[in-house]
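What you see is the complex with one protein chain gone and the rest in place.
Let's look at chain A:
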Amino acid sequence: MKKNWWKILTVLLLVFTVAVGMLSDVPRLAILNETIRNLYFHVPMWFGMILILLVSVVYSIKYLRKPSIKNDIIAHEAAKVGILFGVLGIVTGMEWAKFTWGEYWSNDPKQNGAAIGLLIYFAYLVLRSSFAEQQQRARISAVYNIFAFAALIPLLFILPRLTDSLHPGNGGNPGFNAYDLDSSLRLVFYPAVLGWTLLGIWIVNVKSRFELLRQRLYENV
(Lines give C-alpha, C1' and ligand atoms only; values in the text may rest on other atoms or scores of the structure.)
Protein backbone atom coordinates (compact mmCIF):
# COMPACT_ATOMS: atom_id res chain seq x y z
CA MET A 1 0.00 0.00 0.00
CA LYS A 2 2.83 2.36 0.85
CA LYS A 3 4.36 2.00 -2.61
CA ASN A 4 1.03 2.52 -4.31
CA TRP A 5 0.21 5.97 -3.00
CA TRP A 6 0.96 7.56 -6.38
CA LYS A 7 -1.57 5.34 -8.13
CA ILE A 8 -4.27 6.52 -5.75
CA LEU A 9 -3.08 10.06 -6.36
CA THR A 10 -3.40 9.49 -10.12
CA VAL A 11 -6.97 8.29 -9.82
CA LEU A 12 -7.91 11.18 -7.55
CA LEU A 13 -6.28 13.74 -9.81
CA LEU A 14 -7.99 12.40 -12.91
CA VAL A 15 -11.39 12.22 -11.22
CA PHE A 16 -10.84 15.78 -10.09
CA THR A 17 -9.78 16.84 -13.60
CA VAL A 18 -12.76 15.32 -15.34
CA ALA A 19 -15.34 16.33 -12.76
CA VAL A 20 -14.20 19.87 -12.04
CA GLY A 21 -12.97 20.40 -15.60
CA MET A 22 -16.43 19.65 -16.99
CA LEU A 23 -18.49 21.37 -14.32
CA SER A 24 -16.61 24.42 -13.12
CA ASP A 25 -17.03 27.93 -14.46
CA VAL A 26 -14.68 28.93 -17.27
CA PRO A 27 -13.95 32.40 -18.64
CA ARG A 28 -16.39 33.37 -21.41
CA LEU A 29 -14.32 34.17 -24.49
CA ALA A 30 -15.37 34.75 -28.05
CA ILE A 31 -14.86 31.80 -30.44
CA LEU A 32 -13.41 29.62 -27.70
CA ASN A 33 -16.57 29.45 -25.61
CA GLU A 34 -16.83 26.10 -23.89
CA THR A 35 -14.02 24.55 -25.93
CA ILE A 36 -11.58 26.21 -23.57
CA ARG A 37 -12.10 23.13 -21.43
CA ASN A 38 -9.94 21.29 -23.96
CA LEU A 39 -7.03 22.89 -22.11
CA TYR A 40 -7.45 20.18 -19.48
CA PHE A 41 -7.29 17.34 -21.98
CA HIS A 42 -5.35 18.40 -25.07
CA VAL A 43 -2.43 20.30 -23.56
CA PRO A 44 -1.57 17.72 -20.86
CA MET A 45 -1.27 15.09 -23.60
CA TRP A 46 1.76 16.94 -24.99
CA PHE A 47 3.34 17.39 -21.59
CA GLY A 48 2.76 13.68 -20.98
CA MET A 49 4.13 12.70 -24.37
CA ILE A 50 7.35 14.68 -23.98
CA LEU A 51 7.96 13.39 -20.47
CA ILE A 52 7.27 9.76 -21.37
CA LEU A 53 9.45 9.95 -24.48
CA LEU A 54 12.13 11.41 -22.23
CA VAL A 55 11.75 8.33 -20.02
CA SER A 56 12.18 6.19 -23.13
CA VAL A 57 15.38 8.01 -24.11
CA VAL A 58 16.77 7.80 -20.59
CA TYR A 59 16.25 4.04 -20.58
CA SER A 60 17.85 3.77 -24.01
CA ILE A 61 20.92 5.56 -22.65
CA LYS A 62 20.84 3.27 -19.65
CA TYR A 63 20.68 0.28 -21.98
CA LEU A 64 23.81 1.40 -23.85
CA ARG A 65 25.66 1.88 -20.60
CA LYS A 66 24.49 -1.37 -19.07
CA PRO A 67 22.71 -3.78 -21.42
CA SER A 68 19.84 -5.57 -19.73
CA ILE A 69 16.51 -6.75 -21.09
CA LYS A 70 14.66 -4.65 -18.54
CA ASN A 71 16.05 -1.34 -19.79
CA ASP A 72 15.23 -2.25 -23.37
CA ILE A 73 11.66 -3.27 -22.53
CA ILE A 74 11.00 -0.07 -20.61
CA ALA A 75 12.39 2.06 -23.45
CA HIS A 76 10.16 0.23 -25.94
CA GLU A 77 6.99 0.39 -23.86
CA ALA A 78 7.57 4.05 -23.01
CA ALA A 79 7.96 4.87 -26.69
CA LYS A 80 4.67 3.11 -27.42
CA VAL A 81 2.83 4.97 -24.66
CA GLY A 82 4.40 8.21 -25.88
CA ILE A 83 2.94 7.48 -29.32
CA LEU A 84 -0.46 6.82 -27.75
CA PHE A 85 -0.35 10.20 -26.00
CA GLY A 86 0.80 11.88 -29.19
CA VAL A 87 -2.07 10.38 -31.20
CA LEU A 88 -4.58 11.41 -28.53
CA GLY A 89 -3.05 14.88 -28.48
CA ILE A 90 -3.40 15.19 -32.24
CA VAL A 91 -6.97 13.89 -32.24
CA THR A 92 -8.13 16.20 -29.44
CA GLY A 93 -6.28 19.08 -31.06
CA MET A 94 -7.83 18.47 -34.48
CA GLU A 95 -11.32 18.21 -33.04
CA TRP A 96 -10.78 21.50 -31.22
CA ALA A 97 -9.22 23.16 -34.25
CA LYS A 98 -12.29 22.30 -36.34
CA PHE A 99 -14.43 24.47 -34.09
CA THR A 100 -12.02 27.33 -33.44
CA TRP A 101 -9.81 27.60 -36.52
CA GLY A 102 -12.41 26.14 -38.88
CA GLU A 103 -10.18 23.39 -40.21
CA TYR A 104 -9.04 20.02 -38.92
CA TRP A 105 -5.55 20.62 -40.25
CA SER A 106 -4.41 24.17 -40.90
CA ASN A 107 -0.71 23.71 -41.67
CA ASP A 108 0.28 25.10 -38.31
CA PRO A 109 3.96 24.58 -37.41
CA LYS A 110 3.09 22.89 -34.16
CA GLN A 111 0.66 20.53 -35.86
CA ASN A 112 3.28 19.63 -38.44
CA GLY A 113 5.92 19.22 -35.76
CA ALA A 114 3.68 16.85 -33.86
CA ALA A 115 2.98 14.80 -36.97
CA ILE A 116 6.68 14.53 -37.79
CA GLY A 117 7.48 13.59 -34.21
CA LEU A 118 4.99 10.75 -34.46
CA LEU A 119 6.54 9.65 -37.76
CA ILE A 120 9.93 9.40 -36.03
CA TYR A 121 8.56 7.07 -33.41
CA PHE A 122 6.64 4.98 -35.94
CA ALA A 123 9.99 4.61 -37.73
CA TYR A 124 11.44 3.48 -34.41
CA LEU A 125 8.84 0.73 -34.20
CA VAL A 126 9.49 -0.33 -37.81
CA LEU A 127 13.22 -0.43 -37.08
CA ARG A 128 12.63 -2.61 -34.02
CA SER A 129 10.56 -5.10 -35.93
CA SER A 130 13.21 -5.55 -38.61
CA PHE A 131 15.70 -7.33 -36.36
CA ALA A 132 15.36 -10.95 -35.38
CA GLU A 133 18.13 -11.12 -32.86
CA GLN A 134 17.21 -9.57 -29.54
CA GLN A 135 20.45 -7.96 -28.40
CA GLN A 136 21.16 -6.39 -31.75
CA ARG A 137 17.60 -5.09 -31.91
CA ALA A 138 17.87 -3.56 -28.47
CA ARG A 139 21.20 -1.85 -29.09
CA ILE A 140 20.50 -0.46 -32.54
CA SER A 141 17.03 0.77 -31.69
CA ALA A 142 18.47 2.44 -28.57
CA VAL A 143 20.96 4.24 -30.79
CA TYR A 144 18.17 5.37 -33.12
CA ASN A 145 15.97 6.42 -30.21
CA ILE A 146 18.62 8.76 -28.82
CA PHE A 147 19.54 10.08 -32.25
CA ALA A 148 15.93 10.75 -33.17
CA PHE A 149 15.18 12.46 -29.89
CA ALA A 150 18.13 14.79 -30.43
CA ALA A 151 16.71 15.62 -33.86
CA LEU A 152 13.23 16.08 -32.38
CA ILE A 153 14.29 18.78 -29.91
CA PRO A 154 14.83 21.54 -32.51
CA LEU A 155 11.62 20.47 -34.23
CA LEU A 156 9.48 20.85 -31.13
CA PHE A 157 11.15 23.68 -29.26
CA ILE A 158 13.00 25.90 -31.72
CA LEU A 159 11.11 25.87 -35.04
CA PRO A 160 7.67 26.83 -33.67
CA ARG A 161 9.23 29.87 -32.02
CA LEU A 162 10.78 31.08 -35.26
CA THR A 163 7.54 30.95 -37.22
CA ASP A 164 4.03 32.21 -36.71
CA SER A 165 1.57 29.79 -35.30
CA LEU A 166 -2.15 29.73 -34.68
CA HIS A 167 -1.51 28.26 -31.26
CA PRO A 168 -1.96 30.49 -28.24
CA GLY A 169 1.30 32.13 -27.25
CA ASN A 170 2.71 32.31 -30.81
CA GLY A 171 2.71 34.85 -33.58
CA GLY A 172 0.88 37.55 -31.68
CA ASN A 173 -1.85 35.28 -30.37
CA PRO A 174 -2.25 35.77 -26.66
CA GLY A 175 -0.87 32.93 -24.59
CA PHE A 176 -1.63 31.73 -21.13
CA ASN A 177 -0.71 34.81 -19.26
CA ALA A 178 -2.37 37.40 -21.44
CA TYR A 179 -5.92 36.19 -20.87
CA ASP A 180 -7.39 35.82 -17.52
CA LEU A 181 -6.20 32.26 -17.48
CA ASP A 182 -7.17 32.99 -13.94
CA SER A 183 -6.56 30.80 -10.98
CA SER A 184 -9.74 28.84 -11.71
CA LEU A 185 -8.23 27.49 -14.95
CA ARG A 186 -4.82 26.93 -13.43
CA LEU A 187 -6.37 25.14 -10.51
CA VAL A 188 -7.51 22.38 -12.85
CA PHE A 189 -4.74 22.61 -15.45
CA TYR A 190 -1.77 21.76 -13.25
CA PRO A 191 -3.44 18.76 -11.58
CA ALA A 192 -4.53 17.63 -15.06
CA VAL A 193 -0.93 17.68 -16.36
CA LEU A 194 0.28 15.77 -13.33
CA GLY A 195 -2.59 13.30 -13.46
CA TRP A 196 -2.30 12.41 -17.14
CA THR A 197 1.49 12.08 -16.92
CA LEU A 198 1.22 9.80 -13.92
CA LEU A 199 -1.36 7.74 -15.78
CA GLY A 200 1.14 7.34 -18.63
CA ILE A 201 3.86 6.26 -16.25
CA TRP A 202 1.46 3.80 -14.69
CA ILE A 203 0.67 2.27 -18.09
CA VAL A 204 4.40 2.00 -18.86
CA ASN A 205 4.97 0.38 -15.49
CA VAL A 206 2.25 -2.26 -15.92
CA LYS A 207 3.10 -3.01 -19.55
CA SER A 208 6.82 -3.40 -18.98
CA ARG A 209 6.28 -5.67 -15.97
CA PHE A 210 3.92 -7.76 -18.07
CA GLU A 211 6.42 -7.90 -20.93
CA LEU A 212 9.25 -8.91 -18.58
CA LEU A 213 7.14 -11.74 -17.16
CA ARG A 214 6.27 -12.90 -20.65
CA GLN A 215 9.93 -12.95 -21.66
CA ARG A 216 10.78 -14.97 -18.59
CA LEU A 217 7.97 -17.42 -19.31
CA TYR A 218 9.15 -17.95 -22.87
CA GLU A 219 12.66 -18.60 -21.64
CA ASN A 220 11.48 -21.31 -19.30
CA VAL A 221 9.12 -23.09 -21.66
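Note that in this section contacts are C-beta pairs under 8 Å (C-beta built on N, C-alpha and C of every residue); 3 or more make two chains touch, one makes a residue touch a chain; residues count from 1.
In this section, contacts and distances are computed from a predicted model.
Candidate names were "GntR family transcriptional regulator", "Heme exporter protein B", "SRPBCC family protein" or "Mg-protoporphyrin IX chelatase", and the UniProt protein name of the unshown chain is "Heme exporter protein B". Remark: the omitted chain is touched by one listed residue; of A:V15, A:A123 or A:V206 this is A:A123.
Touching the chain that is not shown, out of A:L13, A:I36 or A:A148: A:A148 (per the contact rule at the top). What chain A contributes to its contact with the hidden chain is residues 64, 116-117, 119-120, 123, 126-127, 130-132, 136, 139-140, 142-144, 146-148, 150-151, 153-155, 158-159, 162.
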